[in-house]
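Removed: one protein chain of the complex. Kept in place: all other protein chains.
The block that comes next holds chain A.
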Amino acid sequence: MQGKPIERQRLSRRTLLAAVLILVLIPATIMFGVYVLDDRKYYFISLLIVLYTIVPFAMVFEQRKPQARELIVIAVLSAIAVAGRGAFFMLPQFKPVVAIVIIAGVSLGPEAGFLVGAVTGFVSNFFFGQGPWTPWQMFCFGIIGFLAGILFKKGLLKKTKISLCLFGGLSTFIIYGGIINIGSLLMFTSHFTWKALLATYISGFWFDMVHAIATVFFLLIMAKL
């Protein structure tokens, strides 16, 4: 009975924080980019914006003073995802991370889903090498876990294999592929054109496809229902 108000208060605090970030800090950063840096530093600015989106989750999580059990379960799931990424490293893009993140989001809630995704993205790069791509991967994995949790709460995502696999494949292809490709384009050219974006999507098509298939495959195996 008492869980409800706390939940709502927590959500609203995060919403407030997110609103401040989105309405004040992000436009300020973009303005800073346009006027001070001459509007040529897309990558730097987008990197900052991606980092801002991760901050509210971290802050809310810290303020809540999580219990040991909660911490450990998140850590274990991330570790399994990192180890899984390591185990399949010889197959490019064939990684179980998204599948595990989705399972975490569905069974532990949106917040835990985001954290498992972001932590996995961060820690796996200690093994594979940190770089300017780290925040993008953290954000993409995290947001997929968050979405999985929210959709499950709203009842749109069911605990059936078909529904999970469908969501897994689509979200990997559209969300992960969609955002990561923008990130890599900004990293490579730092001059944005629609044509170049299209070319990036086309050249990244098979990578995203393999990644999506891998997610569906791992969800098929792991989702025991």
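Keep this in mind: contacts are C-beta pairs under 8 Å (C-beta built on N, C-alpha and C of every residue); 3 or more make two chains touch, one makes a residue touch a chain; residues count from 1.
The rule we apply is simple: contacts and distances are computed from a predicted model.
S.K.: There's a gap in the complex where one chain should be. From "Exodeoxyribonuclease 7 small subunit", "Transmembrane component CbrV", "Amino acid--[acyl-carrier-protein] ligase" or "Spermidine/putrescine transport system permease protein", what does UniProt name that chain?
M.R.: UniProt lists the chain left out of the view as "Transmembrane component CbrV".
S.K.: In the complete assembly, which of A:I49, A:A99 or A:L115 touches the absent chain?
M.R.: Selected residue, touching the omitted chain: A:L115.
S.K.: Out of A:I72, A:L156, A:L170 or A:I202, which is the one that touches the chain we can't see?
M.R.: A:I72
S.K.: Using the touch rule from the top, list residues of chain A that touch the missing partner.
M.R.: Residue positions of chain A that touch the missing chain: 37-38, 40-41, 43-44, 47, 58, 61-62, 65-69, 71-76, 78-80, 82-83, 86, 115, 119-120, 122-123, 126-127, 129-132, 187-191, 193, 195-196, 199, 221.
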